[in-house]
Structure formats: structure tokens, C-alpha cells
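What you see is the complex with one protein chain gone and the rest in place.
As written, the chain order gives the labels A and B, with residue 1 at the start of each chain.
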Amino acid sequence: MEGQLAHIGAGLAAIGSGAAAIGVGNVAGNYLAGALRNPSAAASQTATLFIGIAFAEALGIFSFLVALLLMFAV
Amino acid sequence: MASEAHGAEEGGLVFHPMDQFIVKPLFGGDTIEWYTVTNVTLWMALAVVGIIAMMVLGTRRRAMVPNRTQSIGELAYGFVYKMVEDVAGKDAVKFFPYIMTLFMFIVFANFLGLIPMSFTTTSHFAVTVVLALLVFLTVTIVGFVKNGAGFLGLFWVSSAPLALRPILAIIELISYFVRPVSHSIRLAGNVMAGHAVIKVFAGFAAIAVVSPVSVVAITAMYGLEVLVAFIQAYVFTILTCVYLKDALHPSH
Partner (left out) sequence: MATETHEAAGHAADAAASAPGMPQLDFSNWGNQIFWLLVTLVVIYFVLSRIALPRIANVLAERQGTITNDIAAAEELKAKAVEAEEAYNKALADARAEAQRIVAEAKAEIQVDLDAATAKADAEIAAKAAESEKAIAEIRAGALESVKVVATETAAEIVAALGGSADDKAIADAIGTRVKG
């Protein structure tokens, strides 16, 4: 029973991946919108783009980690 | 759950997505002492061999017009050098060999991990935590050596209203100490997630009806993983540069 609850929890934690996907999409989309408005400034901001994506994605990875812990370690 | 039960009845469907990450002694034996030669050792050694082949053997002709290997080596050099210079500033160039070491190791470990049946060293928290802690310690030490107590100005946001500053200082302090955690878990988590997902899809291939879908999915994931392997190395390196910039120029 406890194992099943852990699996449900893992599934719930996986929702976080979707949330991270929204975050990453938000970052990339806004970058693209800005880059199309001012293409000359776009190249200098790719590093910032990747940093933003990395931060957004890290939180999704945390939720994935929680899911893994629930699946295998609990 | 239903399909799993269905598959289990047919007797083929077993998921062991994490088995690929098991550390095994290479020459028999059960116990893993700190000096035991394991598959970790093997794949790290292969990464070293790869780096030497590309950066040393590839450039041994010192050609004015580079051949393929040499131009890749020069490309990697220019890529990381420009990143350090642009993000961390001109005075960070003396850390360039250190950052280059991190970048090359992560890139090679990630790509070697994409070879089927291989072992991905960067999927282990033991590895990435050490990498992140090295960066964290370097940044902290360099920050205090360069700026003395002025390094604490990093946490004191002077552009914010005075009343907010203590709260912001606490937030900044927490985020500073969370850095090595997110820095390491991001890399290991991404790599592990990708490999585990590929393995799960591979497990579904045991059902004949699903296997074509499974193969397509594995192919797609593999392509994504190739991208992730590079982007995570890039992100790790560029975050190192960002942290280093904080250490060298702590003013907000």
C-alpha cells in the first residue's frame, strides 16, 4: 500500500516536469519575440537565454528527482 | 499500470531503467574500495583519452590550415575562451584552463555516455556534486581573496530600498548556497533522466505491437539527448563563468 502511494506521489511529482516545460517555453518564446523586434541585439543575449532556460529547467529536474526518489528510494 | 500488468502476464516486460547506472568493479570482486578500478574508471579514462586525442594529437601538426580534428579543437578553444571573456570578464582569463577542463570533461563524458551499453559518469551525483563544489569553493575563495569583506556586497543589494535589503540579503544568501545543489543536480538529472527515459522506451519494445513506436521514440529521445549532452555542458560552463564574474566583480 505504501509503495503504491509512493508511485502516485511520483506521478504527481512528474507534473512538475510539465510546469518546467511551460517555464522553458516562456523563456524561449519571450526571447524570440524580443529577438524579432531587435535582431541586432539577439546574438549578444543567447548566453542569457541559455542561463534562463537552465534555471527554469533545473526546477523541473528537481521534480523529476523527487519522482525518482519516490519510485526507487522510498 | 494496466499495460504493465498485461505485459507482465506475457512475461517480457521488465523495467530496469536504473540498472545502467550501477557501478561495477571491472576485474571481478564484489567490494568497491576507493581505489578499485570500476566502470567509472574505464569511462573516465576514455574521456581523458578522447580529450588527449582531440586536443593534443589532433593539434600536433600545428598546421596553419587546420585539418578536421584540429579545427574542432580550435573551435572548442575559441568557444570556451570567448565565453569566459564575454561572461566573466577579461581578468577571468587566467581561470580559462580550469573552465576548459570542466567543459571538456563534461562534454566528453556526456557524449561517451550516449554510446549504447556505455556508462555515463556525469549521471552520478557523486561526480557532478564534486564538480559543482569545486566551482563553488573556487568562486567563494577567489571572491574573498580578491575583494576581502567586499565580497559580502554580493548579498547586499544596494539598488533596493533600504527596508528590503535585509530580506533580500537572506534570499541572496540562500540562493548562493543553493547554487552548487542546482548546479550539480541539473547536470546529473538531465543526463540521468534522458538515459532512463530511453531505457523505459526500450522496455516497451518487448511488446511486439508497440515496438515500432518504441523504436521511433528511442530515436527521437536519442536525438534530444545529443542536444542535451552539449547544452548541459554549455550551461554548466556558462554558469561557472557567471559565478566567477560574481566573485571578481561582486557589485550588483
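Of note:
By our rule, a contact is a pair of C-beta atoms (placed from the backbone, for glycine too) under 8 Å apart; a residue touches a chain by one contact, two chains touch by 3 or more.
Because the structure is a prediction, the values reported are computed rather than measured.
Touching the chain that is not shown, out of B:I115, B:V130 or B:A220: B:V130 (per the contact rule at the top). Even with one chain removed from view, subunit B keeps its contact list with that chain: residues 1, 4-5, 8, 14-16, 18-19, 21-23, 32-36, 38, 40-41, 44-45, 47-48, 51-52, 55-56, 59, 62-64, 66, 70, 73-74, 77-78, 96-98, 100-101, 104-105, 121, 123-127, 130-131, 134, 188, 192.
For subunit A, the residues touching the chain absent from view are 3-4, 7, 68-69, 72-73.
Here is the rule we use: only the chains that are shown with their structure count from here on.
Distance from the subunit A centre to the subunit B centre is 16 Å, each centre being the mean of its Cα atoms.
On subunit B, the positions that touch subunit A within their shared complex are 18, 83, 86-87, 182, 185-186, 189-190, 192-193, 196, 231, 234-235, 238-239, 242. Looking at the complex, you find that subunit A touches subunit B at residues 47, 50-51, 53-55, 57-58, 61-62, 64-65, 68, 72.
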